[in-house]
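Pasting a structure here, questions to come.
Removed from the display is one protein chain of the complex; every other protein chain stays in position.
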Amino acid sequence: MFAYTLRRLLFAIPTLLVISFIIFALLDLSPGDPTANLPLTIPAEVREQIRISLGLGEPFHIRYLLWLQQFFVNEPLNILERMTGWTIGDSANRMRVISWQTRSPVVDIIAERMPQTLWVVGMSYVVGILIAVPIGVLQAYKQYSIFDQVGTFVSMIGYSVPTFFTGLVLIVIFSVQLGWLPSIYDTNLEVNSLDTFWLQVKQMIMPVMVLALANASQIASYMRASMLDNLNQDYVRTARAKGMKEQTVVLVHVLRNSLIPVVTVIALGIPAIFSGAIITEQIFRVNGLGQLLITGIQGADLPLVQTLTFIFAFLIVAFNLIADLLYGMLDPRIRYE
Amino acid sequence: MSDAAMSVLDTTPPRSQWGDVWRQFRKHKGAMVGMVIFGLILFAVIFGPYLYTVDPQYIDVRARNAPPSWTHPMGTDNIGRDIFAQMLQGGRVSLAVGVTAMLLALFLGTLVGMLAGYFRRLDGILMRVTDLFLALPILPLLLVIIMLFRDTLRALFGPETGIFLLIVGIIGITSWMQTARIVRGDVLALKEREFVLAAKSIGTPARRIITRHILPNVLSPIMVSATLGVANAIITESALSFLGLGFPSDFPTWGRLLFDGANFMTLTPARVVWPGLAISLTVLSVNYIGYGLRDAMDPRIRGR
Partner (left out) sequence: MNYRHMLAGAAIAGLMAPAAWAERGSDGQVNILYWQAISIMNPFLSNGTKDIEAGSLVLEPLARFNETGVLVPYLAEDIPTLENGGISEDLTSITWTLKEGLLWSDGTPVTAADAVFTWQYCTHPEGGCAQAPNFGGVSNVEAVDERTIRITFDGPKPYPYGPLVGGQSPVLQAAQFEGCLGANAPTCTEANTMPIGTGPFVVTDFRANDVVLLEANPNFRDPDKPAFQTVVLKGGGDPASAARSVLETGEFDYAWNAQVEPEILTQMAAAGRGEVLSSFGTLVERIHVNQTDPDPSLGEGMRSTAAHPHPFLTDPDVVKALSLAIDREILVETGYGAAGQVTCNLVPAPDFNASPNNDWCKTQDMEEAKRLLDEAGWVPGSDGIREKDGRRLSILYQTSTNSVRQGAQALIKQWWEELGVETELRNIDAAVFFGADPGSPDTLQKFYADVEMYANNFDGTDPEKYLGDWICDQAPRPETQWQGGNTSRFCSEEFDALLAKLGSTAGQEARSAIAIELNDMIVNSTSFIPLIHRGRVSVKSNSLGGVLLNSWDSELWNAADWYRMQ
């Protein structure tokens, strides 16, 4: 297992480099223009000058290598400096990855966005999992009971109705009609007292619920299907025949064996937290990483999109590795030599 | 075929595997209800436009934002198009896109997941490709795809078929990864189980082991993927048209109707209720058909 992990980790480096190159090439090829949002009154020569000032005049490979240097050398050095207070080399003139839209370092913007994304999108994931796993288990255990039917019904509706719609319905009901919850997320709110904590809870309820519903539907469906597969296995009958407590049979043995697809879905979902929830963030103006990514793409802000996507890719590779290791723990028969 | 032959067939039904599955499937109440509802929806969108002959693109400017009435059973939209006609027309595209794209994604996902899970040599490379696809930013990817392929496909297959193929292709190649990872995870566990080891030890070829022993056992997560895939494809299609990637803006689909109607939710609720309901009902019925199929194909349940 250790050798396998080490090999995978080593293999991850070239993989990530290849991915970063493909992303860069894709972004370069895609028909965006950083001056697209400028008023039409601004003439072409000026637009060309702006593009050159952004470094778009350089050939493709130079820009890619520059990004690699900025992201893998300069940014880590910068973080190190900030943590330790040292000065390493010529830190004032070290080029950081600068966003074209905001002309400020991309890494700083990402750090600024992290809290709201983790709070809202992360929380919705936790809520989703906490709801979905018990429901999926119970649905499978009582297959075709009323509970199962209602659960299926709700999760299918929850998955097939898109978030732009559920979000709007919630706003119309709870913000417009009842006036209970704010429809706009305040990213400046500092939680330092009971009152502000309550405000934070109130502004998180709607976006978290919208996302949790979609997440929970999906996880519960996989949980139910996987539990059903296992509940009819011979080992379950054996365990029951041996007089094991029903609770132990279901919650320890069957659940553990049913978790593989669920672990996969969750492992795929956690990196997605960092790509944010584009639509939900837009509707409630949470302005987290998802909104950052989409405004970056719309404004053809190449350094920002490249950096954000790369971090996302890194997390995908990492969590897929974690999922693979978890498989081995859940089912010791799985061997990766 | 002669009458005599028929009667022979009738009296001695061959107990094939698929016959068993069908018999079991018919006993599944939920699945049958799902089949009926799905059939009704299919019937409505295929034959509906011939029975209800209002042109979905016709604009009656005087009847804007009309509530449901005899002339407009589901009301009209904000420039005066009949919503019922749009629902019927839109369903054809949504269902076609939803089912085809789901099948494509499912096929790709199952194939990759199965190969990666079963053959250790392929695992590394296939899963890294999966990682790559998961990491690609969808929006720029889509823009590049349209730029490269729209005009070619349009020239080859004409505007409508060309765009249909483009959309199905795009949804297919951007949504197979989850299925692949799930199938692979299950296959990794299954291939170490006794019955697979037994099959291997008596020299069963890999192809046979995969199709006869492993595939039936990963069917339930695949069915779940299929159900979720239909919903996904229908909604994604609307996002594509929004980007100017999909069908022209006056070409209705369920996802698009829901999207366009969202802001009019409090003014003309019919604009969002019906498309929302149609998508949900389709997904629900597909889901129950999936349940039925799964139960019917599980030999442990089939015996009961």
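Worth pointing out:
In order of appearance the chains are A and B, and numbering begins at 1 in each one.
Here is the rule we use: a residue touches a chain if its C-beta (ideal position, glycine included) is under 8 Å from a C-beta of that chain, and two chains touch if they have at least 3 such contacts.
Model, not experiment: these values are computed from the prediction.
Only one of A:Ile19, A:Ile283 or A:Leu321 touches the chain withheld from this view, namely A:Ile283.
Interface note: of A:Thr5, A:Gln69, A:Gln149 or A:Ser183, the residue touching the hidden chain in the full complex is A:Ser183. Check A:Ile297, A:Leu315 or A:Leu330 against the missing chain and you find that the one touching it is A:Ile297.
Contact with the undisplayed chain is limited, among B:Pro68, B:Pro159 or B:Pro216, to B:Pro159. Counting over the whole complex, chain B has residues 57-59, 61, 64-65, 78-79, 81, 143, 146-147, 151, 155, 159, 242-245, 248-250, 260, 263-264, 266-267 touching the chain that is not drawn.
Mapped onto chain A, contacts with the missing chain fall at residues 29, 31-44, 46-54, 98-105, 109, 112-113, 168, 171, 175-176, 179, 182-184, 186-188, 199, 281-283, 285, 287, 291-292, 295, 297-300.
Following the convention adopted for this analysis, only the chains that are shown with their structure count from here on.
Chain A makes touch with chain B in their complex at residues 11, 15, 18-19, 22-23, 26-27, 29-32, 144, 149, 152-153, 156-157, 159-162, 164-165, 168-169, 172, 218, 221-222, 225-226, 228-229, 232-233, 260-261, 263-265, 267-268, 271, 293-294, 297, 305, 309, 312-313, 316-317, 320, 323, 327, 331, 333-335, 337.
Residues of chain B touching chain A in their complex: 30, 120, 124, 127-128, 130-132, 134-137, 139-141, 143-144, 147, 177-178, 181-182, 185-186, 188-189, 192-193, 217, 220-221, 223-224, 227-228, 231, 234-235, 238, 255, 258-259, 262-263, 265-266, 272, 276, 279-280, 282-284, 287-288, 291, 294, 298, 300-301.
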